[in-house]
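Heads up, one of the protein chains got dropped from this complex, but the rest are sitting where they should.
Order of writing sets the chain letters: A and B. Residues in each chain are counted from 1.
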Amino acid sequence: MAFAIEKNAVSGWLERLLQLGEVIAPTRTPSGDVLFSNIRSAAEVTWDLPNPLHPPKEFVLPQTDPIVQIKRNGKQHEVEAIHDGRRRFLVNTRSCDVKGIAFLTRMHEMEPADASYLRRSNNLTLISVACTTPCPLGFCICTDSGPFLSSSYDAQLTDLGQSYLVEVGSAKGEATVAEGQGLFRKATETEVSQRRELEEKARQSFGDQTCHFASAMRRISTGRVQDPLWQKMSDWCLECGGCNVVCPTCYCFSVKDLGRDGSWIRCRLRDSCQYAAFTLEASGHNPRAQRKYRMKRRFFHKVSAQYYSRDGAVGCVGCGRCVQVCLGATHMPAVVSAIRKGNWHE
Amino acid sequence: MNDVFLPDIARLADLCDETPDTRTFRLRFRDLGKGKDFHFLPGQFIELSVFGYGEAPFCIASSPTRPEALEMTVRRTGQLTDALHKLGEGDEVGVRGPFGNGFNVEAARGKDLLFVAGGIGLPPLRSLIWNVLDERSRFGQVTVLYGARTPADLVYKRELEEWAKRSDVEFHVTVDSAQPGWTGSVGVVPSLFKKVALHPETSLAYVCGPPIMIKIAVQDLVGLGFKEENIISTLERMMQCGIGKCNHCAIGHHYVCRDGPVFNCGQIKELVD
Partner (left out) sequence: MLAVPTACPFCSCGCGFHLLVGEGQLFGVAASQTHPVSGGQLCARGWSGHEAALWGDRLREPRLRRNGKQESVSWDEALAHVALRLKELVAAGKPVGVLGSSRATNEENYLAGKFARAGLATNNVGFSYYPICAPLLAGMEEVCGTPQPTLRLSEIASSQVILLVEGNLAETHPRAAGSVLKAVENGAHLITIGCRETQMARVASLQVQTTPGSEGEVMTELSDMIADLGRRAPSATVEKAAGIQSLETGDRTEALRQAAEWIVRAERAAFLIPPTCGQEDRQRNAAAAIVALAANSGHLDKPGSGILPLLARCNAKGACDMAVVHDRLPGYDRLDDAQSRQRLEDLWGKKLPSARGWDAETLLKSVSGLVIVADDPPSVMPKGQQATTALEKIEFLVVLDAFATPTARMAQALLPIASFAETEGTFTNAEARVQRLRPATTPPGEARPGWQVLADFCARFDAAATYRSASDVLREIGRAVPQYAGIQEQLSGDGWGGALLQCSRGRNPQTQVRATRTTDAESLTSTERPYLLVRDSGFDWGNDPFVSFSPTLSRDYRSQRRTFPHGFVEMAQDDADAIGLRGGRQVKLISVHGQAVVPIQVRRDLQRGLLFVPYAFRDHVSGVLGPDSIAAVRVESA
């Protein structure tokens, strides 16, 4: 069932959502960057901004995530899980990020299901805008995560000019549309066709922007990427871990207790498999002491058939953020290409 | 969904120094109901919280046949274990678990069991050894071969004496370098193989210890006719969550905290990162 909403009615809808919870959207900072932030009024939402470099996973998996409160009273301790059940609406996000959050949710739903994460994701409504123009560095078409989605969103908007088509993908999406009572109407046949045409056009316009996952997946999964190639590539990696920070599907973490006024807050901290210390054991032994093995690990986790069959999706949503953020030259498209060709920079 | 990071509170009930840097901690859950509900398999581990520092994984060194004596044997290697060693009886720690696959005790019934341990590798096996000894009639021959660098580095010294005295256990101990007063064997643990009659076809071998010892022991056992799938060991990896989510312990798409830490040698060969 598809709905439509006139563009000039959207701010009314957002104002209603602001009554119900936090509304998060890309906004421009004084420095000129675009960041997902909480908005206080519908007027703050600008619809034609580039996708922020920093993904919205921040709102389900904060970089520093308080999970347990530990209070001390003499020798005795009381522990309590920290709950964040705030209702949040993520507005003007994109297909790649919707798939990213869906991926993270699947990871944290796997037995044993992580209540800390799920409390946040269960209360987060994803209102995405389908991409009618591919972004310069994206390759979502290769990872089945865009430019338009057929699932995983709560509500998917398509810009039809004067109005948005609104596809509802879940009960949360339905409820969100219901909140905008009177602002939505049933979409017309023409509007639905228009949306299909826009998707087709968008898919066609990717052109050369492809990332040969299938071939890389085969080679990685069967151990056919030679050590010397990983070695060579690893010379072009500066171990910044930026890829892990901005990747919508990365979720590795560490756990540490933060002291606060005589008690502690146990926090989950974002971590990176690219750091040498990620696998460093207390004994000093490190199974991935060499950077080439850490690189190999990253791409195995993202692109292998073994993980694909475990997770039901490849660990990449083609958003292109790693291409921007890589301090060296070893982002996903570059590595996948090198694996396919069997050489680096030749 | 669960609050998977929320620990239960336990108190240190007994502390026993095994070596200058290794101590056995006995734990008792503050909530007795939780204590009764804590069922585990030998070979499983817990995530132990030292409040203010964080958590670390430690194998359960006691047997499920003795639930009142939940024990871990911990060596001082870093910030957290340093802090743990500073705690005393009655002090509180946090416990999450049990985690991991544990040893397959059922599969060992009726079999001859060979335990090969070196240094701090004995604690994980001790859990299974006492499980077996507490149900002695259900298992075949029990052979325990143990060694450490020096006599001072041997853990569970009193229990070793007990095992040596038992007629239903064949027990041999060795050290790499002797000290005055040492009357036992001198040499690496695998050098004890020649002292015992082994029956590879009816046996399961459990090997735990420093990597080099495991390597030689496994080599020797295979040479003596043991099949790789009948030689069982435990893998160690840096761990944080213990539940397969933080990714620190991943080897390929396997997670040592969930698919392990117990693996047989055939499986270990297949584990490719």
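Operating definition for what follows: a residue touches a chain if its C-beta (ideal position, glycine included) is under 8 Å from a C-beta of that chain, and two chains touch if they have at least 3 such contacts.
All values derive from a computational prediction rather than experimental measurement.
Q: Which residue, A:229, A:325 or A:338, contacts the hidden chain when the whole complex is considered?
A: The single option touching the absent chain is A:325.
Q: Return the single residue from A:32, A:161 or A:262 that touches the missing chain.
A: The one listed residue touching the chain not shown is A:32.
Q: Which one touches the absent chain: A:155, A:245, A:303 or A:316?
A: Final answer for the missing-chain contact: A:245.
Q: In the whole complex, what residues of subunit A lie against the chain that is missing from view?
A: Counting over the whole complex, subunit A touches the hidden chain at residues 29-33, 35, 37-38, 53-54, 58, 62-64, 235-236, 238-242, 245-246, 254, 256, 258, 269-272, 275-277, 280, 284, 324-329, 345.
Q: List the subunit B residues touching the unshown chain?
A: On the subunit B side, contact with the omitted chain comes from 77-79.
Please note the rule applied: only the chains that are shown with their structure count from here on.
Q: How many angstrom between the C-alpha centroids of subunit B and subunit A?
A: 40
Q: In the complex of these two chains, what residues of subunit A are touching subunit B?
A: So the residues of subunit A touching subunit B come out as 67-68, 70, 72, 75-77, 79-81, 107-110, 112-116, 118-119, 223, 251-257, 259, 264, 266, 268, 271, 273, 278-283, 285, 287-288, 293, 296-297, 300-301, 304, 306-307, 310.
Q: Which residues of subunit B touch subunit A once you look at their complex with the stated criterion?
A: Where subunit B meets subunit A, its residues are 1-7, 9, 49, 51-56, 77-78, 81, 90-92, 94, 211, 236-238, 240-241, 243-248, 250-253, 272-273.
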